[in-house]
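Got a structure here, written out as structure tokens. Questions coming.
Every protein chain of the complex appears in place save one, which is left out.
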């Protein structure tokens, strides 16, 4: 067992998959010699060779489209989209192809494909490198969408994604790549896709967060505790399929909830969670569920991003609001 | 004044725009000689010439990307994506480019571009021709998303879209193209983007619908009336920006609502409407807002689509449910 | 300053002249197969007609006829092995049936039946792709898998002239050439993408010269000459299979019918050009003339075979129509390997609702 950052845990998961299954192949821009722009694939080409860790031409549709062919024909591709903002280039191959081939062929073919992609704010990237686009994929049947918030889950979820017989979008919050070290077992383990996790128990308000907003929610919970508000914090972890039972059980107990995500508010996954919880536990709700999200603008330049992003003060304000009622 | 179908109203709006503004140019696949696969551009190339009504090569990113250049450099392009299902091919040009150029350049450049696209079910199309994808664009700041449900609005909204200084996605429900004739004035008029319309007054339940589900909602309201349930029906018409005030006012009055759309349920625009209404009128709600939507699967083949789509029985069931509570 | 530009006059590989004589020696194997090919071409031509009739009678939905392109499709599929990967477009039913798809199954696509997509286990073939150009990348990826797994299979992608405009065409040919993959890109240049003529689709006089942008080999072949198509495809498949890398083939052909049953080609087609293709250049006539010259075919055989084909088509239609109607609740069954809870709930809802109605 070793202490690992999230990026190291991801690298380790990829190493594990490459070592144990000859069908696994990693492909993407700069994943080979360079080891990925964040070093997620550091050392893997040197160890497993040019044919298993492959630098592709600069073309996202090409990456995902060929990965589909690889997957269908017996490989287990793990494709990287260098930043999630570039995934628009391959929306057709993801949404019309990877997500539908099982359905289209009534199970005759399927696409065991993982698409990894870093995303998220707070790291002062150039334009179009920080957008949180999970909602687009949650709205696309046939896909699974997963987002770890800590090194342990990162490894376990990534191995579960590689095991999956269906396409998984694996979203990596850049801000958390090196934010925390944590015990990450050397051996293989998986964290099941489709399960949320209660990361802090509480009584009064449920905070629902995923990826980069989980640490924020925990901080806010800590601060709220000092004003005698007891927050339960749930790391949603898998956005598709959503673990609604875990979410609903908590909100049924607390009667209040705040959903926190970096993506823009309108038609974000927060809206779905509000709507689903409304359906499930309407009569337990003591106040309307609040959303703390990115604002409805394009992701802003570094000098203004902090005010735009969800933050502990914004979460505390939302907690205060749901408590007021 | 003439009776027109929706497709004729659209053709007429395009004719009006071409006739009055030399900057207007129509481009897309088969829009020229063929007059569009649905005849939306019938006769326009013959009248206005090959340079104003242009058959492009078969490439959606090319269509939207060049339309952006055209728009920025002084034209008023109206681009057609032959079926909405193909819009994935140009997501980057729409979401990272058209939607952001005003923001990116702080107002120095902007993109007065209309993208028209037929979509929607019930017309027995081949695969990938019927998907309702409005949620993806509602989640994209910088875009306006508009969807008429009748010939009058189709003309008025399309001319408003062409007038707009910012990109508009104009979504045309195929099923309604020839479903209804209606008085459509010959003269120019606009229906303002951003305004919903109450199309039937009611007391007990608000039905929120757009495009192809508006006629269904009206039928359901009619049938519900026979069981003494009074439905107010709102044609949302503009999905971005949403006319929340009109929606909220109605639900405040009725205390109950059903949202109806063809798009798949999870993270659809229905979820946003539920979440926004929750925020706005939570304490007036007598029951959780119900959603009647496409199911969370890829759009199914013709022989099974009817059971998959929202239908009057499904809406009536949802009405019964919100009334029960 | 040297300008890189295309100097070439377009060439066209032809073996079988329009009058049924040979322009050059026929490739090996052709003598043995020609009669079977001709029979299959007749079968396909009548299949196409049958499907159009069924559509007009409301027994089928939208249908995309391939008449005129039988030589291009059958000639190219004939050079593939049964275990090669095949990624066709929606217009490849002739080729797909030649490859082994049951005609009754082929009709299910236009029927709008979900079962259409379930391709026979023994074929490594996808259903016809609707998204123009997408399948070129799948073929490239499958070829890559074959190379990595040390299999000697090739992948073939079939597509139209319009597809060459898509970004995916470019990305596929680039990936295939960079990784030297065993894939053949077979373009049926049938002169139109719906209403748009190939002269507005591209500024180049040929599709084949686009190979130069990828440092691969391009071949331009008379797509209505089944000998030449077979010859070109055999060369390309062999080239790919033996590690020589991808090949781009342009088969110059013509769609005799409408784009689909929703299309009215009189709106955009020149009747004179059409007539030329419909008469002199018809791929069936041409092969029949050659067979007759060889004493391998005559009017009696034609009549007998036509009758036989019609029986088979009637039988296929019947089987198609007897395919049980799908259970709507089955839409939930093939979204994921394991059905998530929300889908289970929705399936229940749909089932309940149908029970009630």
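For reference, chains read A, B and C in written order, and residue numbers begin at 1 within each chain.
By definition in this document, a residue touches a chain if its C-beta (ideal position, glycine included) is under 8 Å from a C-beta of that chain, and two chains touch if they have at least 3 such contacts.
The structure displayed is predicted, hence computed values, not measured ones.
> Using the touch definition up top, pick the residue from B:12, B:33 or B:110 that touches the left-out chain.
Missing-chain contact among the listed residues: B:110.
> Can you work out which residue in B:133, B:242 or B:274 touches the chain that's missing from view?
Result: among the candidates, B:242 touches the missing chain.
> Please pick, from B:11, B:41, B:82 or B:96, the residue that touches the omitted chain in the full complex.
B:96
> Mind listing the subunit B residues that contact the chain we can't see here?
Residues touching the hidden chain, for subunit B, are 25, 51, 54, 56-57, 59, 61-62, 64-75, 77, 92-93, 96-97, 102-110, 141-142, 144, 164-166, 194, 241-242, 244-245.
> Spell out the interface residues on subunit C facing the chain that's missing from view.
1-6, 8, 11, 13, 165-171, 174, 177-178, 180, 200-206, 208-221, 231-232, 235
> Can you list where subunit A touches the absent chain?
Residues 29-30, 32-35, 37, 55, 57-59, 61-62, 85-86, 89, 124-129, 265-266, 295-298, 300-304, 306-308, 313-314, 317 of subunit A touch the chain absent from view.
Here is the rule we go by: only the chains that are shown with their structure count from here on.
> Counting only C-alpha atoms to place each centre, which chain is farthest from subunit C?
A
> As a quick test, compute the distance in whole Å between the mean CA positions of subunit B and subunit C.
Distance between chain centres: 35 Å.
> Roughly how many whole angstrom separate the Cα centroids of subunit A and subunit B?
30
> Specify, in ascending order, the residues of subunit C that touch 2 or more different other chains.
Correct list: 114, 131, 167, 335, 342-343.
> What residues in subunit B touch two or more of the other chains?
Residues 85-86, 89, 127-128, 266, 296-298 of subunit B each touch two or more of the other chains.
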